[in-house]
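One protein chain omitted, others in place.
Naming follows writing order (A and B), and every chain is counted from residue 1.
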Amino acid sequence: MVSGPPLAFLLVFFAAPTLIMVLASFRSPGEFGGLAPLVDASGRIDLNVDGYARLVTEPVFAQVFVKSAGYAALTTLVCLLLAYPLATLIARSAKKHRDLLLLLVILPFWSNFLIRIYAWMIILGPNAALARLVNRALAAFGADPVPLLFSAFAVLVCLVYVSLPFMVLPLYANLEKHDRTLLDAAQDLGANAWQRFWRITFPLSLPGVYAGAALVFIPALGVFAIPDILGGPDDTLIGNLIKQQFLETRDWPFGSVLSIVLTAAALALAGGAAWVARRSGGASRA
Amino acid sequence: MRKSGPWLWASALVAYAFLYVPLAIVVVYSFNDSRLNAEWVGFTLDWYRKLAGDGAMIAAAGNSLVIGISASVVSTVLGTMAGVAMHRYRLRVLPLLILAPIAIPEILTGVSLLIFFVMLNVTLGLVSVAIAHITFCIGFVAIVVRARLAGMDETLTEAARDCGASPWNAFRYVTLPLITPGVIAGALMAFTLSIDDFVITFFTAGAGTITLPLQIYSMIKISVTPEVNAVSTLLMLLTLVLIVTAARISPTLLRSTQESTS
Partner (left out) sequence: MNGKTFALLVAASFALAAPAYAKDELHLYNWNNYIAPETIKRFEDTCHCEVIQTYYSDNDELLAKVAAGAKGYDVMVPTSNAVQTLIRGGQLMAIDKTAIPNLKNIDPAYLNTAFDPGNRYSVPYAMSTTIIGYNDVKMKELGLPTDTWAVIFDPKYLVKVKGRVTVLDSANELFAAALKYLGYSANDVDPKHWNEAAAVIRKAKPYWAAFNASSYIKELTVGNIWLVHGYSNDIFQANQDAEAAHRPFHILQGMPKEGAVLAVDNMVIQKGAPRPDLALKFINFVLVGRNSADLTNLIGSGNPNLDAMKYIKPEILKLPAVFPPKDIQAKLEQLKDLTVAQRRLRNKLWTEIKAAK
């Protein structure tokens, strides 16, 4: 059975370790970090739902979840808008150019992540051309200068930047398969470019759109490096909070709790989107 | 091939520009005569010279390449199988196991894998890192392959079976060539994810294992010097050369991409 090997691999190297941490979310933090022993000094098994209770009693975590979802959603939308024309162009190009164009999309991402972020810090710096342009325009309207770096804008730009290939590649893989003759037929029947796109191309590309959206939105939910390096003081996302639990606070159980809730929310959203896709996709399948 | 309108070209070019302006800065600054990666001072080849003598950095880059290639090959194979399985059968467990590694924060995956390896008394090293990378890459490949399959014409495979082809032959000669763009896209993603991973690698690397991201991130507090730009530029070029060479050597791969769309 073709699902055997991947299933086996993931059961061993993913499910098992993750279950350890799921169990950890019900344990207490070790005094010096890590986890407290499962069976405490008096011989009782030490399991509790303190971590989950904290999520309910301290609303700040829910607020940060919502903010992170907002950033991730915005990132996904912008990625889609940028990626769609790019993927279409590549899918439509001559066969001998296609692979090269695809490689050109992904080439920047073989340089190191940190270096690319530093490049954005240079582009968005207060003394750089872009910031001066924007602030001069703002000053013309009488508004205060706004920092481009260390802001939500910087975080979003970088999020889009690192996520773009993960939207382009699935879209391309899907668009490449589209039958040109459908579009020709539609044109012959009098449909204009927009109608051809909206009524034929886009619905057919929905599986690619959903795949790309999943591969952008879900990882973006858990990001922490980008807000750490160029976020402002208000740009703390759930990924940062989770990292804090494992490192500075050394509260692994609570870190596990946050991670599990985040994962469950992400999977639920993905599942919900897939359900919606199945419902509407059936009708528009050409 | 359809003619593409001017709007399409313009927006695609904007997207390429968005991708390449920061990259141009990365490459140009590898020649920057300043320890900081902050502004242009002057031209120098010093950083490339320094890199040539920096055994640790080169070894780290080498490790990253080795892990990247092996992890992407294995995860592409496993991910393609998973994608096909998910498309064909109404599975319960596999889709969850596929999506979850993408959704789970990397720190949790890293810590849990470390604990798991320690429990099993596995020596940490290149192999433990590769296994960890495969774990989170499989999902990306599977999702792309499944999206590709979702747009595919099933009747072709059915026709092949009707003509007497075994399931394996039907897959190999009909399905696989049709999904090859998806498989390649998935493999590219897996490789990209692997060579740039920091968090999971940090936790699963052994006492003597160092990859390029580990090396670079440890410099984050002191200064990420242009030597890092230099090694990034070279790594990009090397990877490009490797892939173009591989494509030349195995023309069947490219041919199936072209043929499948005629």
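Just so we're on the same page, contacts are C-beta pairs under 8 Å (C-beta built on N, C-alpha and C of every residue); 3 or more make two chains touch, one makes a residue touch a chain.
Just so you know, these numbers come straight off a predicted model, no measurement behind them.
Among the residues B:76, B:157, B:215 or B:239, only B:215 touches the chain that is left out of the figure.
Touch with the chain omitted from the figure is made, among A:47, A:81, A:193 or A:247, by A:247.
Of the residues in subunit B, those that touch the hidden partner chain are 34-39, 41, 56, 111, 114-115, 118-119, 124, 202-203, 205-210, 214-215, 217-223.
Residues 28-34, 58, 60-61, 63-64, 67, 118, 121, 125-127, 147, 149-150, 228-234, 236, 240-241, 244-251, 254 are the ones on subunit A that touch the missing chain.
In this text, only the chains that are shown with their structure count from here on.
Centroid to centroid, with C-alpha atoms defining each point, subunit A and subunit B lie 16 Å apart. Within the complex formed with subunit A, the subunit B residues making contact are 1-2, 4-5, 7-9, 11-12, 14-16, 18-23, 25-26, 29, 37-39, 78-79, 81-82, 84-86, 88-89, 91, 93-94, 96-109, 111-113, 115-116, 131-132, 134-135, 138, 140, 142-144, 146-148, 150-152, 178, 181-182, 184-186, 188-189, 191-192, 195-196, 198, 212-213, 216-217, 220, 224, 228-229, 231-233, 235-236, 239-240, 243-244, 247, 254, 257-258, 261. On subunit A, the positions that touch subunit B within their shared complex are 1-3, 5-7, 9-11, 13-18, 20-21, 82-83, 85-86, 88-89, 92-96, 98-99, 102-116, 118-123, 125, 161, 164-166, 169-170, 172-174, 176-178, 180, 183, 193, 204-205, 207-208, 210-211, 214-215, 218-219, 221-222, 225, 239, 242-243, 246, 252, 255-256, 259, 262-263, 266-267, 270.
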